[in-house]
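Every protein chain of the complex appears in place save one, which is left out.
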Amino acid sequence: MEHRWGMVIDEDRCTGCEACVAACHAENNIATVGDDQAARGRAMHWIRVERYYEGNFPDIKVKFRPVPCQECSDAPCEPVCPTYASYHNPEGLNAQIYNRCIGTRYCANACPYLVRFFNFLNPVWDKPLNLQFNPDVSVRSVGIMEKCTFCIQRIKTAEIKAQAEKRPLKEGEFNPACVQSCPAEAMVFGDLNDPKSKVSRLSRSSRATKLLPELGTHPKVTYLKRDTWDNGQNA
Amino acid sequence: MDRRNFLKISAVGSATVALDACGKPEHQLIHFIPEEELIPGVAEWKPGVCTQCPAGCGLHVRVMEGEAEVTRHGQLGLLNMGLAKKLEGNPGHPVNQGRLCAWGQAGLQVTYNPDRIRFPLKRSGPRGSGEYQEITWEEAIKELVSHLSSLKSPGKPLPLAFLTGPLYDHRSVLIEHFLEALGASPAVRYEFFEQTVLCRANELSFGHHQLPTFDLANANYVISFGADFLGTWNSPVAQNLGYGTMRQGRPGHRGKFVQVEARMSQTGANADEWVYAKPGTEGLLALGVAHVILSEKLRIAEAAGEAGACIDGWSKGLPDHTPEAVAKMTGVEAGRIQRLAREMAAHTPAVAIIGGAPLAQTNGLANALAANALNGLLGSVEKPGGIFFTPQPPMPGLTDPKKGLSVRALAEGIRSGSAPVEALLIYNANPVFGSPTAWRLQEALGKVSFIASFGSFVDETSILSDLILPDHSYLESWVDNIPQSGTTEAVASLAPPAMSPLHHTRSTPDVLLDVAHQLGGNVGKALPWKTYQDMLQAAFDSLRSHPGSVSAKASDDFWSEVQEKGGWWSAEITKSPARRGAKSSAAPAKVAEPQFDGSPQEYPFNFLPYASLQFGDGRHANLPWMQEMPDTISTAMWSVWLEINPETADRLGIKQGDLLEVASQHGKLQAPALIAPGIAPDVVAMPVGQGHESYGRYASQRGANPIKILAAQTEPETGALAWASTRVKITRVGKKGQLILFAGGLREWPREYRHR
Amino acid sequence: MDKTPEQINQDLLRPLYHASWRFYVALVILGSLVAAAFFAWGYQIYNGIGVSGLDRPVFWAFYITNFVFWIGISHAGTLISAILRVSNATWRRPVTRCAEAITVFALSISAMFPLIHLGRPWLFFWLIPYPSERGIWPQFRSPLLWDFFAINTYLIGSVTFLLLPSFPDFALIRDRASGWRKKVYGIASLGWRGTPKQWHRLEMAMRIMAVAIIPVAVSVHTIVSWDFAMAPVPGWHSTIFGPYFVAGAIFSGIAALIIAMAMLRKLLHLEEYLKPIHFDYLGKLLLVMSLLWFYFVFAERLTTWYGNFPSEMAVFWVTQSGRFSKLFWTMIFCNFIIPVPILAIKNLRTKIGWTVVASIPVIVGMWLERFLIIVPSLSHKYLPYNFGTYRPSWVEITITIGTFAGMALLYLLFSRVFPIISIWELKLGLQKKVEAAPALASQEPATEQP
Partner (left out) sequence: MESIKGNEMNAIYGLYPDPDSAQRALNVLERAQGELGFQDRDIAVLSGEPYEEYGFGHRDHKTRMPWIAALGGVVGGLSGWWFVSFTQKSYPLISGGMHLVTKWSDGIITYELTMLGAILTTLFTLLILARIPDWSGRKLYDPAISNGKILIGVTNPPEKARGELGKRLLAAGAETVKEYAR
């Protein structure tokens, strides 16, 4: 069966612990740009935990929202790339082909979610930090756009394994690094084409919503709105 | 073994050197014979134990073949070896159940850190200069042995001190035996965010000198007094797991979470209701709530049992803690106190958590006892959805560590000469960074004639040492851990080395054993094990007879299965034996209002240091991933900052990023201002962790260290540092500081969005 | 006194033979500025685009601003001269060539920026559709590809448009010159002889070109505007952008033309050829475009403000009263408030000095307009958590200055090798003066009464 990978992120569970961010860096060989570059607004975090304040002291609330690539079904980032570096892969992921990228940065402008990150300079890894590289993920050089891939290397590994064992992929057999690490289990990953999968069921929840739905990008990441407490029952 | 390897190497070495002595530098390195069989590109998952914080989560280490520059027998060369590529939670482990926090994820960068010490070092320059020369392990150990054996002290305990962090494993047992046999006083244990106050309170209230465990998954109502339990406090991963379930894990049923604090922490940001209470008055609020519950007969006073008895006036229904009285002291309206109390009583199981700043006050112990009493009153002690105490696995060696001196007492003893120390061993602690200047620890260390450190990095403390015997990283050595909290099962985690060492380092427990044997005599007898591995095997073998996660019966099978599973745990052993210590000297406790250092007129702000989500107490500041990971609330990277309330900032004409001078009676520091909507107008807060003078290229000379300007005030009974009881004044320096924020906007609907 | 063909030849060919010391001074100054820009570019290629001030979320800034700006300037020439040719306005004759030259140079300069701004410029040729070993073709859905085709078409067209009417003048120089000039211009003239057939085919070709180049010019700037309009970015995704940009382009183009002509007039002593009335006519055009431009700005901002979409308002307010407001109001001042009154008042418009005074701010204002379209939108895009800002680096500034210097330099050299006014067309005008309308007659040099 064709897979359509999707994710559900529960804003009511997310505690903003940033484990997903660290896990993503570790899994995907994301460069650490250093203080100087970070100060210029060039830090790279394929997934980020957005923090929004509501109200004023002392009646103040904060909302956390982890934002990875939304893996849009109709992605604005794809058609603007002159070299097909950014394209839609058969499983519905917005793939970024690094060695095809010439660095027009148009995709990053077109992306409403700002989940694309650009290598303004060549990444530096003080030895022996280079030993931590994940061999399944290529290291990006200067002038290349990079982004969340739903850990495609894990997807492929699992699919190949399943093929070799002549069986369909099992639900939860693998997860992207962020989902795997999330201590509050705020993120769920799975196949949207399987109506029984947890991700499908949750994305039908009454709290389900998308990020910037008005843009018609049809993201494959669903957010479950922050819930409220009403005498022990869900509001 | 060593000799054979050595011959091989020299053979291959000479050949390879002859072959490619030109080209890129790494080509000039010799190639060692691989020590293990590995298939390139195939990942192997090995168990591990996370030592990034005391919570003791279980790890799965992804190991893949790779070529690394390593030191073998004092020689640099290339080796095809298994390298740790990713750390993940061990799904079977009761504490973290397959999950892992950011610190745990960043553990790789401890092992692969470019600033790690690669050889034993002997001081060549003056102390603190950081000038060292490489020496061999033989020399290093001989040096250490000669110093130890030269120590003499007729009658009195040996003038030897062993300074270490909180260790919940057999290293602690080993050290204890070691010191005992030498006739030295027990180890001095120190970390800045020490838990002694809470442990003592739990000992008094519940008879467990231990950190608490909370069954959040089954709780309907959680009230936390200042505890950052979703970020940095106690056992965060376990608590996050439970919290997630409490929020959305039970269909149609969602618990409420109330946070009481003076500065909105990352944990507080998740609260359904965030309550501001004046710093240090959290305990009073707890009693106010208790008063309402008692006066409205929602519970009977006796329900609290021992925990209640610890509180003055409990049996009389806390007459002087009426909501009105409490409202005056805490700044929380009486009506709100009543509502909270009723909600809590109506939605059991309800649990109260206290930790962090409220305990770091002059009335810290009382605050803790108050919260404990509330838990007792709500009937949530060792009940589902309540507070538990992690049972300890039945391992004979594993007794409560003897209480050593506090670092402060040690420093005073040395300075005054009342308790002189000639040799100091430092392992796994950095008190020079983690103690207020007022303690004058550095000055004291200057008086010690010989200091040896086992650290992996040249930090503020080990830079003062004369001899450094670098430890393996925790991925390179045998690790065990006995979680003190985070689970209701008895757990003993264990992991063999996930990869062979990169540098010319040695596992410290092994070094201590080696030293002991060389010292011989009763010291050698006290430590019969050849290596730490043997010690662990013996210790774990004692678990074989008990029902647990490991089924194998034969000694060897049991040992290997423990290694596969990453430890031993048992659901059967659920109740840990009560460990009641001495009764509180001044019992029952009277919850007084906190005392602050510095007059409100001259020093108008409460200074609130807090554990950084990035660096904890500073130990993770040398990990680039942590430096660049945005702190969730401030979104700051590579920075240190002072959080200040928007109105206060306006009043003082302070803008975002303005460099401020923060001055207490005991010192001053500079930090850029961060306008934080979630902090009280008369409180300023600052993360602990930056401001290292010496801690590798990523941490050194970055920002300021709030610990340095703290007052030496303590919680009277436990003598723990009351790190939240200092007052400061702030002045504008007149230039911008380095404040690197990842986020642009504060709010989802900023001014720009609104129609005009 | 009447200008004989001989005098015209002498006046207009003088610059090719004689250069004052000022020329060489200018050459050195401009040359070094251009050299500095190229150094900066090299520095950027060597170290990576990171040496610019670009960041996240402002992935485009100075370079794309310059790109759009120079494309706009390029609309000075070909388009204007084509319109004038088609409408057969006889007063165009002294103007067309300097106009067309502006096009060619401005276009070549702007065409460099897409390369300068690439992250991996050495792979720019992947934009070119050729059967490669990668087996993959460029993405024709990408506006950048549309740009690639449009700009190339426009460049080829403009160069042709500039060269065709030059052959007879080359032939003229060839006949009058000696030595190396005779050889060079002999080749350049392609052996032009001047048979009625050649003359007629040439004029026919020019008519066809004029008709063809107008829609091309329009399409080029429309497509440039679509680089923005195609992306769902607040402040970009607007249907008005096509005409808005074309209008702005012609606006800035005319301003550039006026300035260029005024300089030529002074430096090359063409007072008797480029006369107040030409500036008057161009001034009128500039006035119309200024009003048109303001109309577009107003329409665009009114709809945004009234529509009140949150994300759009973020950009709206940040330009109106926020961080970029200073620049925004400077732009309005330069493009509307200064030029309109000057150009509306006949006494001022007919004075060359004043038309220049009206034109210079327009150049500044139009550059700012492009900057204000690009940067505020990118820095305030949807999710406020990611709002950012931008500050240019020395590299970008050097390169920007370099382009202006480069423009001047190319123009300077051009005026040394080309007759800056199309001589044969001018003479054609002379012989036609009897048919010409009396009002226009006064522009022809011969009838000038000193």
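General remarks:
As written, the chain order gives the labels A, B and C, with residue 1 at the start of each chain.
We adopt the following convention: a contact is a pair of C-beta atoms (placed from the backbone, for glycine too) under 8 Å apart; a residue touches a chain by one contact, two chains touch by 3 or more.
Computed from a predicted structure; not experimentally measured.
The chain not shown here is in contact, across the full complex, with A, C. Note on the undisplayed chain: of the listed residues C:Ile213, C:Val233, C:Ile373 or C:Ile421, the one touching it is C:Ile213. Of the options A:Trp5, A:Tyr87 or A:Phe174, the residue whose C-beta touches the omitted chain is A:Tyr87. The chain omitted from view is touched by exactly one of C:Ala205, C:Ile240 or C:Ala299, namely C:Ala205.
The set of chain A residues touching the chain not shown comprises 73-79, 81, 84, 86-88, 218.
Taking the complete complex into account, residues 4-6, 9, 129, 135-141, 145-146, 149-150, 152-153, 156-157, 160, 164, 167-168, 171-172, 175-176, 186-187, 190-205, 208-209, 212-213, 215-216, 219, 223, 424, 427-428, 431 of chain C touch the chain not shown.
The working rule: only the chains that are shown with their structure count from here on.
Under the touch definition stated at the top, chain B and chain C share these contacting partners: A.
Centroid distances from chain B, each centroid being the mean of CA atoms, peak for C.
Chain closest to the overall centre, judged by the mean of its C-alpha atoms against the mean of all protein C-alpha atoms: A. The chain pair with the larger count of C-beta pairs in contact, out of A-C and A-B, is A-B. Chain centres here are Cα averages; for chain B and chain C they lie 66 Å apart.
Residues of chain C in contact with two or more other chains: 384-386, 388-389. Among all residues of chain B, those that touch two or more other chains are 635, 743, 745-748. By the touch rule above, chain B contacts chain C in their complex via residues 635, 743-756. By the touch rule above, chain A contacts chain C in their complex via residues 37, 40-43, 48, 50-52, 67, 76, 79-84, 100-106, 108-110, 112-114, 117-122, 142-145, 211-212, 215, 217. Residues of chain C that touch chain A in their complex: 47-50, 53-60, 114, 117-120, 123-124, 126-127, 134, 136, 138-139, 141-145, 148, 227, 230-233, 378, 381-386, 388-389.
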